[in-house]
Every structure is written in C-alpha cells, then in structure tokens.
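Shown next, in structure tokens, is the structure this report addresses.
Left out: one protein chain. Kept in place: all the others.
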Amino acid sequence: MPRRGAARVRSYLPAYHLEAPRDLSDALERMAREPGVWQPFAGGTDLMVLLEAGKLAHRDFLSIWNIPELSGIEIAGEYAFLGALTTYTEIRGHSALAREFLLLCRAAAETGGMATQNRGTIGGNIANASPAADTPPALVVYDAELELVSAKGSRWVPYRGFHSGYKEMDLGSDELIRRVRLPRVKAGWKQYYRKVGTRRAQAISKVCFAGAALVESGRIKDVRIALGSVAPTVLRAHETEKILRGEELAQPALELAQNVLGREIAPIDDMRSTARYRLRVAQNLLAEFLEVVAAG
Amino acid sequence: MKQTRIIGTSVPRKEGRAKVTGRAQYVDDIALPGMIHGATVRNSVARGRILGIHFEGEIPWKEFTIVTAKDIPGKNCIALLIEDQPCLADGVVNHPEEPVVLLAHPDKYLLEEARRAVRIEIEPLPGVFTIDDSLARKQIIWGKDNIFKSFLVEKGDVDSAWASAARIVEGEYETGAQEQLYIEPQGMIAQANAAEGVTVWGSLQCPYYAHKALVGVFGLPMDRIRVVQTETGGGFGGKEEYPSMIACHAALLAWKSGKPVKLIYDRAEDMAATTKRHPSRTRHRTAVAADGKLLAMEIDFTLDGGAYQTLSPVVLSRGTIHAAGPYNCANVRIRSRAVATNAPPHGAFRGFGAPQSVFALERHLDRVAQAIGLEPDEFRRRNFIREGQTLAVSQPVREKVDMPRLMDHAFELSRYREKRRRFDAENSASEIKKGIGFASFLHGAGFTGSGEEHLASEVAAEATREGRVHIMAASTEMGQGTNTIFSQIAAEALGLDPHQIEILQPDTAAVPNSGPTVASRTAMIVGKLVESAAHSLQQKLIQGGFLKPGYPAEDFPEACRRYIQKTGPLEAFIKYEHPTDLHWDDHNYRGDAYGAYAWAVYVAEVSVDTRTAEVRVDDFVAVQEVGKVINPVLAAGQIEGGVAQGIGFALYENVVWHEGRMVNGQMTNYIMPTSMDVPPIRVHFEEIPYARGPAGAKGIGELPLDGTAPAIANAVAHATGREITRLPITAEALLEMLEAHV
Partner (left out) sequence: MSKRGNKIRVECSVNGRAVALEAYPMARLLDVLREQCGLTGTKEGCGEGECGACSVEIDGTLVNSCLVPVLQVNGAAISTIEGMAHGERLAKIQQAFITHGGAQCGICTPGMILAAANLLARYPNPSEAQIREGLAGNLCRCTGYIKIFESVVAACRAGEPPA
C-alpha cells in the first residue's frame, strides 16, 4: 500500500531508543547499571518538541509514563503528596488540592491547553527545568520538597535549592523524582498567582509571580514570594520577603520592597520580551499581590 | 434587484462533510506509488557569494537525487511580474533561507540527516535590513537604487493648501511583518518526465501562477504542464505566489529522479522561508480648516519588499490607492515606494498593502481630530465622501454610499458614545483603563485599474445528460466558500438546487484561467462570470425549445438529455468584459481604480491593564455595506476570521528579526489568537446592490483586515491617552509609553 502522509521530524528517528521498564525497581536498576545512559521520559510534552526540532541531544530514554509508584495524589496528615507523574489535569481536578494549594491549581490551569495538561506532569515540569515553567513558583511558595529515588534508596530535598543554575539540578544520573510533598500549613494564608504572557492561553510566561502571606493583627507575619522567567531558575525573593515581614498591611514599604525586588531578580532580553518589561511588571505584580493580601 | 431564492441563504458548505469526517484530501494526505521525499537546503547568510557547496557527513550521497541551479532545464527564475527571483540561488544569495540545493530520497529521516550535512560556503557581503538603510543606499542590493517600484498620486494642488490651514498635523506610523500562519503548511507533490511532461498537485490559491512558473523553469509548452489544486488548509495570500517556488522545486526533483516527489514544509521552514505581510512606514501631513474640513493630505508610504521584487509593485499599488480613505479632500499627494532589503521577499497577505496604509490613516485622523478639538467621529462625518465626489485617485464615486449611516449603525450596536463618556469618567479610578475606538474605511474589490482587463478571466460551464451542471473555473476553495457560493450563483441562475451543481477541482488541464483567487475578486468578478455561464446554458436550452421560460427544476435534466442528443455538448464559455465606463490612467495613476468598493465602520472596545500593559479586546462590532450577501453564514465567517487576524496584527503577531531572519519562527513564539483571545464579534451587513456583481455582490474577503487593527489602536489610544503609532502594540512598548507619560 502506498505510504500516505510523511513525518516531518528533524531528527534521525532510528537513532533514538525508548523502552518501557517493567516497574520502578527495573527502571532504577537500569539507571544504576548504566549511569548517564538512560533518561526518564514521562508525558513527552517537552522532549518530543525537542525531538521534532532536531534538538534532542540525548538518545536513550526510559518510559516511566505508566509506573504506578510515581502516580497519585494523597492528602493525609501533615502533607499532600503528589506523584511525579501527576498531570496538570489531575491537579486541577483534585478538589482538596484546590482548597489548600490554590496556586498550584492556578499554575496547572495556565500551562498549555487541555491536551498539554493531560500529558504534562509535575515531575516533568521540574526536571525540564525551564526558567519559565509555571508550577515551580507555586512549589517554592508552598515550601515543596522532592523525594528522589535510586536503586540505592531515597532522599528528600527541599525544592527551594534544587536548581543550582540554568537547567542544572541536584538530581543524580541514577535518580528519579518520585514524589512532591507539600506541607499542609498555608491554607490560612492569602494567596496570589499571576502569569503574564502574550495571550490568554497557551503562552510561555514573560513573568510569573506566586505569593502567599500570613496576616495577623494587621501585619504581615510571614510571606513567601517566588517568580518565574526572571532568572536562570525559579527565584525565591528572599530579600523582598525580608523587607515585608513584619510590615503593616495598611502601609507596607511597597516602594522599598519593589526596589529590592528589582535588584534581586535578573531578567533578560529574549525573543519573547525585554529585561525592562519583566522587571517593571514583576514590581507591579508585587504591588497587586499586596493589594490582594490587604483586601482579604 | 429581484428577490433571490438560493442566494442570500446559508446553504451548507459544499465540501463540509468531507472536512468534518477527515476525508478531505490535503496534499500531505496523498501518496503516489514509488513516491520519494524532497527537502530544500537553504543558506543562512543574508547576502553573499556562494563559494562552494560541500556534501559532508556519513551520508550515502549516491542514493540521493541532488538538484542545483545547473540542473534547471529552462530559465532559473520564478516568473511573476518580472524575472528577478531565482528558482535556486546561483553564485549569489540575497536573503537568509534562500533555496540553494534540493535533495530527494525515499527515507524521510535520512533525508533530514542529509539536509544537515550539506554545507553551503558563503563569502558574506554587507546586508541591508531597514527601510532607511535601503533608501540611504548603504548598499545597492537591487537594481540601480534598491527601489522595486514607486507611485505618485496627485489630485488638486497640495502645495498651495498649507497656507490656508487652521492646523497642520504630522505623524509617522509603522507596521511590522505578519505571517499568514495557515494551519496547513505549504507543500507539493510532483511527477515529471520528458514523455509525460510535468504535473504538480498541491496547496495553492492560483493554479495558473504555478503553471506559468513551471513553463519558465522547464521551457516546456504550456500543454505539457499541469497544476492541480488539492484541498487547501488556508491561504490568506500566503499561498498566492510562493507555491510556484515549491512546485518548481518538487518538479525538478521529480524530473531528475524519475520518481514522484513529495515536498512538504514543516512549520519552522514555512515560517522562516515563505512570504510575510510587507512591513510599512507611512508619513502623513494634513491640513485642516477651522471647521474640520480636510484641505490637504500629503502621504509618504513606504513598504519593505524583501530581497526580490515578486508582488511588491501590486501590494504598493493597493496600499497607495487606499492610503487616503473614504474621505472627500480636494488636494492629495501620495508618494509611495517599495524598497529592497535582504530578507526573504515579502508578499501577499489578505489586505495586500491596504491594512498598512489604512492603519496609518485612521490613527492619524484621530490625532488630527484631537488637534482641532473635534471628536474623532464628528471629524469623519464632516469629511466622509459622498456619491459624485472623487477619491484620492480622482475616481468619482458612482455608487450610493452612506458612511454616516454605517457609522450610526456601528455606534448604536457598540454603544460607542455612552461608553466613550463612561470610560473617560471612570478610568482615573482604575488600574484597568478601558477604551473604545473605531475605524472607517473602504476596500476595492478586483484587480486595480486595467488589471481585470489584462487578466481576461474565463469561466466554462457544461451540463451533462443527467442534468448535472459542471462549473469550470480556476478559483480555489481554501475555506472562504468559493465552491458553495459558485454553486449558489449557478443554481439561482438556472432555477436549480445547489446539489445539482458541481464545481470542478481546479486543474489547469480541465479548467480555464479565471484568474488568481486574490484581491477580493472571487465572488464579484468570477462569480459574475459563473452567473453568465449558467445563463448562457439556460439560454441555449430555451432558445432551442427544450425548456420554456419559468420552467420547473424537474424539467431540466430531460431538457439537457434531449439537447445533447440533438445538438451536441451543452457548454458555455464566458470571458470577462471590462465595463466600458471604467477608465484608468496607469501612467498618472488616476481614474477608476476599482469597479466597486465595500464600505465599513468597525468599533473595538478594549481594556488595558496598566500594571502589565496587556491589552484585551472586550467587544467588537463590524458593520459593512457589501452589495449582496450571497451566503450569510459564510460571509459572517469571513468577517469574523478576518477580525481575528486583525486582532493578531494589532496586538500579538510580532516577527522578531535578526539580520533578515525571522528568529521566532515557531508557533510557541509567534503568537496568534486562541479561542480565549477573541471577543464577541458582532457582524452586520448592509446591502446596496452593485449592478455588475452576481445578484449585486461585491468583494469582502480582505475588508476586515483593513479596519480591525486601527479600530483597536484608536481604542488603546483612547484608554491610555498615549500616541499609538506602531503595530503590533506590544506590551513592552506600551508599558514604556505608560510610564513615560507620552
């Protein structure tokens, strides 16, 4: 039968390997046996784009898409646990998660269209390490921790320092992200998330701002602020937080905080936007965040 | 005009069933036995001399078909208006992504590896990338002076009008490139050999343009070249001239390999290498009297044409003629030029020069109004042209036009005045500023001046023994509804049902040349020929006594059978006849530029978030007078789709250039509107029939691209109080303006 259609992939497909391990321990064993050879492949929403553009440098992948130990959302006791394979759709559809971790649900809703949300995963979003990723700022605000597993065992690391530089992270070549853990302590905090892109849907962020504040007796008792697209990695605005902690809600030192934020972030010019725009908008979003907090 | 039976009803799309079931055959859905794949190797330097072509890597080159300029049997150029664009670069390159080598192989993946392994060695030469650098002749990159074409339109005596002006207002306006972004990327399949000639199937708007290009490249007689249009997934002008290039490339590979070749662009290649809307720069100088009457308009309109002439003279022509709008002004001078830069040639995109000049005009007139203390709509009302007055090219308006009434209608639907007042009152108290703005404009249908006469379009019709009627025309369906409206027009003329009419697939072996599917001419010009062809068939049957006037539809098949049995084939051939009362002076560029104009007023309502400078269009009203609406659902669909493209042109679609190359050539980074970005779009038609259109219809395809962006820009200017002079209105630029209080 004549071959209909034609693939327009800019990569030499026969050179790529994708295999499905039997289960989690099989996957970890292979990664331990051949360190650096196998990379995990989840929903493919990032890796397949690179393959089609001829930019997927790595060749050998393990499909972890259906591994049960990496899936599922569990809210019990002190933490909410999300398996690394939790999709954006699953995050959005989980009502308990939406109640306590609003910003994560907001972030999931902003990532691509329905089809992307059905296949994109939180683990993939973290491991792809794009500075413009939508969930990391929410994860930072919620003091997320990651469980990393290997054939040797598992360890928990704070998400906060996980990315050491552009596309660099504290993940061994034999390790997988297994779960994300969010302490259930911010339900009473005022929360704010805003992603600024070129259009209303399916947009890569120019600036992304996630913030949460605990208000007590008219003062900001505690605050978390994290931004995307303004640095080589997701950025927690520590210095800005310091300025705001203890401030009176009615009269927070907004201008000072904005100045400090401006010095703390390192936005760049690229084909999507300018450093100046990102800086000014980040500062404006800080003001909007504080208004939201004050309005209750 | 008499009451119509089929015209004016929303007959369902003729090929709708095939489209909603996935059965419609686009070029990439088709395979021929023994077919191999083709790819284009392109240079990456803006300008330079080709020193060598090197085939490197571990590629089994002997398995490949390789074509370069020296393999071209005929002339190495894509014939269009002139012959300056090579089919394959030979010795020099003049823009990034210029095609140099063609490859073909059965294995599509290996072909990609091979494409990467061809190294084109170039000695770079300095390039020119801006209109100013081109005009300054920093380098001469085309002809003697980098100028593809220039026009001068003069009416009255501009120079003496300044002295009597109460105010003189100047302004400069710019628009960027815009990518057509049809969702189906370009592609062709070709079969070519000395015995059978050349046949090409593909995604295109103008089969006879590709035919002409192939004749030139192969040096074969016209009847040995055949071009067939496959179902086409959007064109918008982007598939007017560029497909000729791909057709020639695919055919050359087929010729050399002896096998059918499929050559399909992926999105990245399509964006980087094919045509875009011409970037523009317009300067206005306007004299007004104290009562707001326009005394003089001096306009300087410049287009960036890219590296080769291609269609720039015609784009310039339309932009020039539309530059002074639907206004009555006794003294007008329009100087225009299309200049060369080292970018891939810019080309046709719906509107074709008019969106650029109309943006400048409508923005400028809002500012002129402000300068003399009039509301923008009052200023327009005092200057709207009326029947009997003349346009800038000295064309007397011979049709009934009532722009004030269109404006009233648009304002009523949009609640313009109430919102304008309310927004003015409420904006100071909000971070979100609201604005409402409009554009009033016109769009000429058909080819300019003597263009239709030169095209000499032909349409044929034939009736079968079973009473089915075949319409043969080169006009292509690409979503705008050609097939459906042609069948409606023919059915109306013949007293039949549209199901009895078949529109033949545009195939140069089977249909005459009814001209390209461009210039808003398909309904008005070609549709009229379809109507005439249908009438001609009818007349043969009636005059032969096979049918009585007023016959019922059921009698038609039998009458055809008897006619054919007794007389022979039942056919009609209709050729375009230029109206004798239309006169165009090509030398002085004045006279009857178009047979008919559609007239419109569009209103846009926006919100500007001053924190992020994001602009949202909240509501949109589009009111236009179009002669006759042939199919209400299709016609509204044209306007709605055009408005969405106009929203992209105004706000989102920004081509980022680096030394002549588009660097954001992916859908992730070149932003068109999604379903969440379009406002309610409320479309209303008025009808003043145009005697020479089928059932009175004029052309509407390009109209919405003219008025949408300026209406939005005027609304943003209203919301923010800032001088909006550039498209797209990026958030980055707008934030700077908001902060600078300029």
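First chain written, first letter: the chains are A and B, and each begins at residue 1.
Following the convention adopted for this analysis, a contact is a pair of C-beta atoms (placed from the backbone, for glycine too) under 8 Å apart; a residue touches a chain by one contact, two chains touch by 3 or more.
It should be emphasised that the depicted structure is a prediction, and the values quoted were computed from it without experimental measurement.
Visitor: Determine which one of A:39, A:63 or A:259 touches the chain that has been left out.
Guide: Spelled out, the listed residue whose C-beta touches the missing chain is A:63.
Visitor: Going by the contact rule already stated, which one of B:133, B:184, B:304 or B:531 would touch the omitted chain in the full complex?
Guide: Answer from the full complex: B:184 touches the omitted chain.
Visitor: Of the listed residues A:52, A:147 or A:170, which contacts the missing chain in the full complex?
Guide: Hidden-chain contact among the options goes to A:52.
Visitor: Of B:76, B:94, B:199 or B:232, which one is in contact with the hidden chain?
Guide: Only one listed residue reaches the unshown chain, and that is B:232.
Visitor: Could you tell me which of A:121, A:135 or A:202 touches the chain that is not displayed?
Guide: That would be A:202, which touches the missing chain.
Visitor: Extract the touching residues of subunit A with respect to the undisplayed chain.
Guide: Interface with the chain not displayed, on the subunit A side: 1, 3-9, 12-20, 41, 43-45, 48-49, 51-53, 59, 61, 63, 65-66, 89, 112-116, 118-119, 200-202.
Visitor: Take the complete complex as the reference. Which residues in subunit B touch the chain that isn't displayed?
Guide: Interface residues of subunit B facing the absent chain: 10, 12-13, 15-26, 28-29, 57-59, 113, 180-185, 231-236, 266-268, 478-481, 633-634, 636-637, 640-645, 666-668, 672-676, 678, 680-681.
Just so we're on the same page, only the chains that are shown with their structure count from here on.
Visitor: What residues of subunit B sit close enough to touch subunit A in their complex?
Guide: Within the complex, subunit B touches subunit A at residues 28-33, 35, 37, 108-110, 112-113, 116, 262, 264-266, 268, 431, 611-614, 616, 652, 656, 663-664, 666, 668-669, 671, 673-677, 731-732, 735-736, 739.
Visitor: Please name which positions on subunit A make contact with subunit B in the complex.
Guide: It comes out as residues 2-14, 52-54, 113, 196, 198-204, 206-207, 271-274, 276-277, 280-281, 284-285, 287-288.
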